[in-house]
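Before any comments, here is the structure.
Only a single protein chain was left out; the remaining protein chains are all shown in position.
Presenting chain A:
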Amino acid sequence: MLTHIADALPLVLTWHMAAVILASSAFGLFVGAVPGLSATMATAMLVPITFFMDPVPAIAAIVTTAAMAIFASDIPAALVRIPGTAASAAYIGDLNALMRKGQVTRALGISVTASAIGGIFGSLVLMVAAPQLAIISLNFTSDEYFFLALLGLSAAVMLGTGSILKSLMSLAFGLMIASIGMDTTSGYPRYTFGMTSLLDGVAFVPALIGMFAIPELIRTFVNRDVVAPVAPVGNPLRMFTGVGRLLWRSKVNLLRGSGIGTIIGILPGAGSDIGSWISYAVSKRFSKTPEEYGKGSQTGLVEACAANNSALSGAYVPAMVFGIPGDSITAIVIGVLYVKGLNPGPMVFLTSGDMIMAIFLVFLIANLLIVPLGLLAIALSSQVLRVSKLTLAPLILGFCIAGSYSIDSSASGIVIMLVLGVFAYLMEENGFPVAPAILGIVMGLLVERNFVTSLIKADGSILGFFDRPIAVGLACLVLVVWITPVVLWWNRRRARVSA
């Protein structure tokens, strides 16, 4: 690992990388601080630009943008009670209660410091765990990969919010989109309707931009939310007064939040929002003062903020080692890695170990930068929060159109963006989450290829999938993920009937 770090340092410590990291930090902080614009949307908007960059700066831009946006979403949560991303929603009550008590500066100080520490913890785990897992996974065959992919997709469906059935249908839709174009095994064209532009399949980047950005833009134009009044921030330099003492007193919370966040992040399909909610719930469960939670609990804030950013790093473990996204942002990263020829999987650690380590080092740098840049963002937040989404929406559309076109210099990219975007809007309006569909689009090829390979190896017999012990273990894990919600539902039903 030390050799890889030594090789990676020259790739990271350049003026070009410094400029990329600073520019994407500013972009991430801005998007994260505007209520309603998500970290995923910021990442999706960045993809067309990364397309024209070298692999390491491209991924560095995405990593930095996401880390900054996740932290910055705490700013509108604290000042106008609108979470910038779903990850901040878990502890919005505490942020707002602290604001009402006149302690908004302290709340943001806790958020910025805990986010940075959680992020650094997750990055270190990523740097140590990912290469070890990669060595183990070198022995994996199509059977193990199929069950791993299935585990990721199942976790995304089961751990998401809302109806499991609708999440499942959303996933099936994504997998169907991925099956459009020439079949990789036989070369047979599927669902192309005679259009040559579809032979290579549905372009991933326009699909992604459309499904994340267009529904948000339609909602912005139709709902026209008013800009909420912004609470005064006070002197940002006093933000850290007393925070060190609080963090020392809450060191167990800090460590537990970082640990839970990292583990949740590593689980395929679960991201920082789920990490934040679970960590907050665990913190409340073990607290001596659970009644304070939701009313300005500073320890709850420490734990959930640390979980937020550590989950973001953890999600890169399955993404890098198996090519299975941990959340929507890593789904985008996997797409970019494929475009850059850095196909994620265990082999990438052998063939491009220096580049992978350089990406991991960027994680550390981005999380360290959260403190100084976060301070600046908080100081400027009262101005940023006065920008209405309605003003930004047309500009974002301009960006999306240019980005969708630029991937293969074809207007078909704009059409894909628009059609899938409108469809995603209708899906969300009807309670179908979009994230499983995105995971389906990203992982469709991986799932189908390994499924078909395993079936061919076993002469069409499904029993051939269970010949190897690791595959059997993974299949059991998939079963656990499938059965758990059914058992929980059955228990709830029984409790209702007996009541």
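Keep in mind that, in the parts below, a residue touches a chain if its C-beta (ideal position, glycine included) is under 8 Å from a C-beta of that chain, and two chains touch if they have at least 3 such contacts; residues count from 1.
Everything that follows uses one rule, which is that contacts and distances are computed from a predicted model.
Colleague: Pick from "FeS cluster assembly protein SufB", "Tripartite tricarboxylate transporter TctB family protein", "DNA-binding transcriptional regulator, PadR family" or "Cytochrome c" the UniProt protein name of the chain that isn't shown here.
Modeller: "Tripartite tricarboxylate transporter TctB family protein"
Colleague: One chain isn't shown here. Among A:Y191, A:F286, A:F466 or A:W489, which residue touches it?
Modeller: Per the contact definition at the top, the residue touching the missing chain is A:Y191.
Colleague: For the chain left off this view, which of A:T14, A:N223, A:T351 or A:Q383 is in contact with it?
Modeller: The one listed residue touching the chain not shown is A:N223.
Colleague: Kindly state which of the options A:S179, A:T262 or A:Q298 is in contact with the chain not pictured.
Modeller: The missing chain is touched by A:S179.
Colleague: Touching the missing chain, which residues of chain A?
Modeller: 48-49, 52, 163, 165-166, 168-169, 172, 175-176, 179, 183, 185-186, 188, 190-191, 214, 217-218, 221-224, 390-391, 393-395, 397-399, 401-402, 405-406, 409, 411, 414-415, 418, 422, 426, 429-430, 447-448, 451-452, 455-456, 459-460
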